[in-house]
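I am attaching a structure below and will ask some questions about it afterwards.
Only one protein chain is missing from this complex, and each of the others stays in its spot.
Chain naming follows the written order as A and B, and within any one chain the residues start at number 1.
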Amino acid sequence: MTWLAADVAASREETPRVRTLELDVPDWPGHRAGQHLDVRLTAEDGYQAERSYSIASAPGDGVTLTVERLDDGEVSPYLVDEAREGDRVEVRGPIGGYFVWDGDEPEPVLLVGGGSGVVPLAAMARQRARVGSTAPMKLLRSSRTIEEVIYREELDALAGGGFEVVHTLTRSQPPGWTGYSRRIDRELLAEVAWPASESPRVYVCGSTRFVDAAADGLLQAGYDARWIRTERFGATG
Amino acid sequence: MIVSRGFRGRRRDGPPDRVPPGQYLTDDFPVLSAGPTPHTPLQEWTFTIHGVDEPKGWTWEELQALPSETVTVDIHCVTRWSKLDTVWEGVSVDTLLEAVEHDAPYALAFCDGGYTTNVPVEDLTGGKAWVAYNYGGEPLDPEHGGPARLLVPHLYFWKSAKWVRGLTLRDEDEPGFWETNGYHLRGDPWLEQRYWGD
Partner (left out) sequence: MIGTSELRLDGNAIGGLLLELFGAELTAAPCVCGSCGAREEMARLDVYLGAGIVVRCRHCEGVMLRIVQGHGQTWLDLSGVGSLELSSQ
């Protein structure tokens, strides 16, 4: 059927609640930046649970997931706290033909991510670096604190050559912080986003509330709704 | 079957005389919905019984003026969570049906937002069902069906229609929103009547 065996090859902590898992999926057909997969876990008595996770790795770089532990989660506590090298899960995918960016699109790209919503956007940034795309790309990312910024060093280091990262920290900021320190709103977007005259491509990912607020703010900044692609994670951050 | 070492899930088992087969206990109160939360102003809200010679309706004030009951019941969702000892206050459907002349065997509950569900009148009477407007001692939250929802705890909770606005009494059983698409016509959790053919 459509479910493939996937073994945990490696795992590392990104932040206290977020873990990255590198999966070995022998029959993986390949994927595009922005796609996700479904993970299925089966307990010994046959009980099953499934959840969707965005693929963090760029195409050709294996299958890597970054998972945030939800307090009342069914699958994420297992993936973040329990799963270790050699454990086996099942995956289905890749999934998605809408929320994807391949790197050959010429328009400027605006990526807007809230919390773990940055995961598929990071795959796009990694893809840009991989294929040497010159499309200007800006990542506007919202996190609660500096400690909770996922992939901070890696993505900040990718800056340059037309890729820029803009942070906002909404709950607390480190001493000397000069970046934004509030939830994304219309004014912030107007300062950061490409001018509407550039007809950019936009990808927004995060909780439903985050995505709706960001999309509304961009519409108010003159963006066409057709340019804005969204992926909602529901009530989580 | 590929088993993931160490995976159990969040489920908690409960006493078998309280938790129907295939169900797990939850401490929170999951919000499930078939659509956006309606927000009907109370001054426009009515509850109406149709399908009788003389349809009867109540405004919000009139409903509040009816004798109410506070009940403690267990609820069971077809998605497998059960919550024990939930406390509700509302008007018994017996009280409402006493206001009309009826002998219809079936009812179709209808709601703001368009949701419907069918319930045999026998399952709505004899102290088994309420139009509930308080939960846990507080006014029922819109996300949980406020201002008022149908409460039929001995059936799966999709029958406890949120944002209920009335009942249409019928001679034949007309499947509602979910019953037309795979869910069981009656939905008794103790017989595990989840889907067609159960």
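By definition in this document, a contact is a pair of C-beta atoms (placed from the backbone, for glycine too) under 8 Å apart; a residue touches a chain by one contact, two chains touch by 3 or more.
Since the model is a prediction, treat every value here as computed from it, not as a measurement.
**Student:** Of the listed residues A:Pro59, A:Gly73 or A:Gly93, which contacts the missing chain in the full complex?
**Tutor:** Final answer for the missing-chain contact: A:Gly93.
**Student:** Please output the residues of subunit A touching the missing chain, sorted low to high.
**Tutor:** The missing chain touches subunit A at positions 1-2, 36-38, 50, 52, 92-93, 95-99, 207-209, 212, 229-235.
**Student:** By the contact criterion defined above, which parts of subunit B meet the unshown chain? Give residue numbers in ascending order.
**Tutor:** 31-37, 77-79, 114, 141-143, 156-158, 177-178, 180-183, 194-198
As a convention for this text, only the chains that are shown with their structure count from here on.
**Student:** For subunit A and subunit B, what's the span in angstrom between their mean Cα positions?
**Tutor:** 38
**Student:** Write out the stretch or stretches of subunit B touching subunit A in their complex.
**Tutor:** 1-11, 28
**Student:** Considering the complex alone, what residue numbers of subunit A touch subunit B?
**Tutor:** Answer in residue numbers: 3, 5, 41-44, 46-47, 49, 72-74, 77-78, 82-83, 87-90.
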